[in-house]
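As you look at this complex, bear in mind that one protein chain is not there, while each of the others sits in place.
So that you can tell them apart, the chains are marked A and B in the order they are listed, and the count of residues begins at 1 in each.
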Amino acid sequence: MSVTVKTFTSSSEAAAALSSDRSARYLGGGTLVMRALNEGDISISTVVRANDQALSRIDASGPRITLGAGVTFARILAERDLAFLHAPARSIGGPAVRNMGTVGGNLFAPSPYGDFTVALLALDATVAVQGGFGARDIPIEEFLQSRERQAGTLVLSVSCTRPASADAFRYRKVARIKPKGGSVITLAAHLPISGGRIAGARIALGSMAPTQIRARAAERALEGRSLDAPSIAAAASAASEGTSPSDNALGSAWYRREIVGVHLRRLLSGQE
Amino acid sequence: MSKTPLQFRHNGRDVAIFVDGGTNLLVALRELIGDMTPKFGCGQGGCGTCSVLVDGELHLSCLTLAETVAGRSVETLDSLKQGPNLHPLQRAFADNFAAQCGYCTPGMLMAAKALLDRNPQPSRAEIVEAISGNICRCTGYEPIINAILAASGGRASA
Partner (left out) sequence: MLELRKDIFADERDDNLKEIGKGTQRQDMLGHVTGTSTYFGDHKLQGMLHLKVVRSSHAHARLRRIDTSDAERSQGVRRVIRGADVPRNLNTLLSLINFGKDDEPSLAVDKVRYNGEPIVAIVADSEREAFEAIAKVRIDYEPLPTVFDVEDALKPGAPVVNETYPKNTFTYHDVYDHQKLRFGDADAALATADHVLEQRYQMSPIEHAPTETNGAIAAPDTNGRYVVYTSTQALFFSVDTCAKILDVPSNTFHFIGGTVGGGFGGKVDTLTEPLAILGAMLTGRPVRYVFGREEEMQYGPPRGAERIYIKDGVMRDGRIVARKIRAYFDSGAYTRLSSYAAVKCAAHLPGPYTIPNVYGDVYCIFTNRTPATAMRGFGVTAMDFAIECQMDKLAHLVGMDPMEFRILNAYRDGDMKAHRREAKNTALIECVQVAAEKAKWPIREEFRRASSRKDGGGSRAAIPPTPTESRARPAAPTQQRTTYDRLPPTVTREPPPPTPPPPSPRPAAPSHGATRFSSVFGTRRR
């Protein structure tokens, strides 16, 4: 049995095809689905595509930005209005992968991949999906927790509010190989400051659990406080709380737990 | 088994083939068109040996569903040589000993070409970034970086 490719002009038709066939996968940039086919994943027998222009739209003019699921990392890097997302976009792959890989696909990339999603999780993004029964918006955290069950839905776009200042959003990918390498840990922090105090801290971690997660204990340690040495130290020491990293070729679970606080401290204190 | 007709521009020449569902561009180029210059290294996006240019952009042919290049232009290493003359990048790779086993070389050259087409005089750091998706296990990266610098008229460092 060979693979069947179904190409649609609208995302709703593609979503319908996707939800009605358990062996169907949506092909975005190809970096996940083609990889699976190359390695002999026979659970995929239908590949669904959509040529819908809406999927590759970028709306970055206002305070809330929207990225179509098919937007590539190279396009984000070419967009001056998306400067706050350049660091996460640049941290992915080499140039070829950035020319191919998409925002929507990154939501499904298993650990140690999915770095861009770490940034989106810290930014409290909303994921717009189209299922068999219509479109709806899902908070990214909820989306990630139910990711296994999202295979039959089509992601249309991701949106988030632009951080108030460049300093309010920070991102760091820890890799063994520079400039390109799989993530040992990926960290992103959104720290809105109101009257000198942090209000609504969100810290997201990649490679510290089966999916990207929030470091809630570290967020609590920062909430309502100013970003200074004592609060940073408190957040760093709480960084590994609630995490469940695993061993892989890039690092052991033990190592990840040991260093996550160190890197969170560096991120928050602006050290290289 | 149904096959899908596919037309695209291959190194400046129009080609028409029939592909099986799920066929990647690397297999289409090598087995259906007979252009053996792009190589299979990993099938995962980790090594860059299969790199080609799609409409001038660096892509991994092993992760590209062949039918997505319909109507587009695909360039491989086979397009670089101008008649009997080597492209400046090819000449620079040879002069700087930037190939040992030669297996990563087609992908390296395409990554280098993608860079120089957009940025004719890149910095060393930009070159490192441009080939960061391409793995070489033999020569080490220094001769390759020096070759690209040399091809762009830059000064190679020891």
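Here is the rule we use: a residue touches a chain if its C-beta (ideal position, glycine included) is under 8 Å from a C-beta of that chain, and two chains touch if they have at least 3 such contacts.
What you see is a predicted model, and the numbers here were worked out from it, not measured in a lab.
Visitor: Which one touches the absent chain: B:77, B:130 or B:149?
Guide: That would be B:77, which touches the missing chain.
Visitor: Among A:3, A:107 or A:185, single out the residue that touches the unshown chain.
Guide: A:3
Visitor: Out of B:25, B:99 or B:148, point to the residue that touches the absent chain in the complete complex.
Guide: Only one listed residue reaches the unshown chain, and that is B:99.
Visitor: Touching the hidden chain in the complete assembly: which of B:90, B:132 or B:152 does that?
Guide: B:90
Visitor: Extract the touching residues of subunit B with respect to the undisplayed chain.
Guide: Given the touch definition above, subunit B has residues 20, 22, 30-31, 34, 36-44, 46-47, 49, 76-78, 80-81, 86, 90-91, 93-94, 97, 99-106, 109, 135-138 touching the missing chain.
Visitor: Mind listing the subunit A residues that contact the chain we can't see here?
Guide: Residue positions of subunit A that touch the missing chain: 1-3, 37-40, 42.
Here, only the chains that are shown with their structure count from here on.
Visitor: Applying the document's contact rule, which stretches of subunit A touch subunit B when the two form their complex?
Guide: Going through subunit A, the ones touching subunit B are 2-5, 7, 27, 29-31, 34-35, 37-39, 47, 49, 74, 93-97, 99-100, 179-180.
Visitor: Residues of subunit B touching subunit A in their complex?
Guide: These residues of subunit B touch subunit A: 1, 4, 20-22, 24, 43-45, 48, 51, 57-60, 62-65, 67-68, 111, 114-115, 128-134.
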